[in-house]
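Missing here is one protein chain; the remaining ones are kept as they sit in the complex.
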Amino acid sequence: MECHGSISHPENASKLKIRVLYADTDRMGVVYHSNYFRWFEAGRANYMRLRGTKYSSIEQNGVFLPIVEAHADYLKPAVYDDVLDVFAWISDIGRVQLKFSYLVSRDGKELVRGYTRHAAVNGEGKPVRLPAGIPEALAGPESASSDADGQTL
Amino acid sequence: MECHGSISHPENASKLKIRVLYADTDRMGVVYHSNYFRWFEAGRANYMRLRGTKYSSIEQNGVFLPIVEAHADYLKPAVYDDVLDVFAWISDIGRVQLKFSYLVSRDGKELVRGYTRHAAVNGEGKPVRLPAGIPEALAGPESASSDADGQTL
Amino acid sequence: MECHGSISHPENASKLKIRVLYADTDRMGVVYHSNYFRWFEAGRANYMRLRGTKYSSIEQNGVFLPIVEAHADYLKPAVYDDVLDVFAWISDIGRVQLKFSYLVSRDGKELVRGYTRHAAVNGEGKPVRLPAGIPEALAGPESASSDADGQTL
Partner (left out) sequence: MECHGSISHPENASKLKIRVLYADTDRMGVVYHSNYFRWFEAGRANYMRLRGTKYSSIEQNGVFLPIVEAHADYLKPAVYDDVLDVFAWISDIGRVQLKFSYLVSRDGKELVRGYTRHAAVNGEGKPVRLPAGIPEALAGPESASSDADGQTL
C-alpha cells in the first residue's frame, strides 16, 4: 500500500488505478461529477476482493449492500486520459451496515474525497446481519493477491 | 405525427422530445455517441406505450426483448441544452424478432439515424414467440393517449 | 407548484417529471445510485430555466458553476418505468457560491434527497462573482413559462 506524502488515507486502503475516458468527460473538459461514484464502486469492489470477500459472493449468500447515502467533495478536476489512483477503505462497520471512504488522486495530489454508506438487506429489502466472518474479513488486511489480470471497469 | 420537409420517417413514427444534459456531453463539446442509444431506448418505449403495449407489460408476461444488434449513423452533432426530437418506428417485425429504427433531429434537421434489432426470449434466454397480439399492436397506429405527465428519461 | 402532504420541499421548488429507463437500472432491479445526480442536474437546469436564467446563458457570460460537493440520501428505490418528480430549489446562495437541494418522489412518497454545492469560476477556474442579477433571479419565483415542448433528459 503506497502512501504519498501529500495525501492521507489509512494504511489498509486498497488502491486501484483507472484511466479517464472521453466518455467520462463533459463539455467543461473535466470529468462529470457523478462518474466518480462509478469509480468509488470499482475501488470498493477491489477492496473487498483483496480481502477474499467478493461482493458477488456476498450476494450469492442472499445479502445485498445497497447504498443509503453517498457523498463526494471535489477538490480538483480530472481530465481526459488522466491515470488516477482510487483508494478505498472501510471507515465504519457494524452488524447491519458499513461505510466505505474513498480518495481519488493523481500523481499524489488529492482530487476527490467521498464516502458511501451501505445497509445489509436480504432479497426482499429487509435489514439483515452481514454474513458471519464478513465484518472481520473486511476490517482486516489484504489477504488475496491482487487480481492482476482482471483490471478494472 | 409531425413530418418536417427536410427529414424523413414513416407516418406512424412516434415522437419524443428530450433535452441534452451536461452529463450527455463530452470534452469535444458535443453529445458522446453512445448516449443516443439511451435516447433510442426512450423513443422505443414511447412508441410501445403509445400503442398500449408497454415494454414492462411484455416482461411481466415473461418475454424479454434483448438487443442483438445496434447501429447508429452520426450526421451532425447535438450540443448542450438542445431540445431534440426522437422519432421511433418498427422497421421489421416477425414472430420471434423485431427491429426498431430511429431518427434524432433538431429543428427539422437530421442529426442521427439508427436501429436496434431485438430477439424475443424467455427468462432463461431461450427464443420464444412474441406474445399474441403484440406484433399486431406494434405494427398498428397509436392507440393510447400520450402520457403527457410522464415525460422521459 | 404542487405540494403533497407527505413530502416536504419549499414553496418555490421547481418540479420536473422524468421516467426511469432500462439504462438507469442495475442488476438489483433498481435505479443505480449515481443516476440520481443526473436527474439532479436536470432538475437544477429546469429550476434556472423557469427563472429566466438558463445555465447555458450564464456560461455564455464566462461564468461556470462546477460542483464542489454532492450528496444524496436514498430512502426508497425507484424501478424501471417509474415516473418520478424531481423537485429542485436553492437552499443557499452567496456571491461566489450556491447550493441546490433536491427531492425525488413517486406518487407523493419521498425516494431520494440530496444537494449539490457549486462554486462560481471563470474559464480558468478562478473564483468569480455570480453575474449581476443572477442571485436575485435565482432566489425569486418562477418567471418564465414552463418549456412545455422541451421535456427533459
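Note that the chains are named A, B and C in the order they appear, and that numbering of residues resets to 1 at the start of each chain.
Methods note: contacts are C-beta pairs under 8 Å (C-beta built on N, C-alpha and C of every residue); 3 or more make two chains touch, one makes a residue touch a chain.
Predicted model only: the values in this text are computed from it and were never measured.
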item	value
Positions on chain C where the hidden chain makes contact	22-23, 25-30, 32, 34, 79-80
Contact set of chain B toward the excluded chain (per top definition)	28, 30, 33-35, 37-38, 64, 66-74, 77, 116, 125
Footprint left on chain A by the chain that the document does not show	16-19, 21-24, 38, 41-42, 45, 54-56, 80-81, 83, 147, 149-153
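Rule of thumb we're sticking to: only the chains that are shown with their structure count from here on.
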item	value
Chain whose Cα mean lies nearest the overall Cα mean	C
Chain pair with the most C-beta contacts	B-C
Inter-chain centre distance, chain A versus chain C - centres from mean C-alpha coordinates, in Å	26
Sites on chain C at which at least two other chains make contact	38
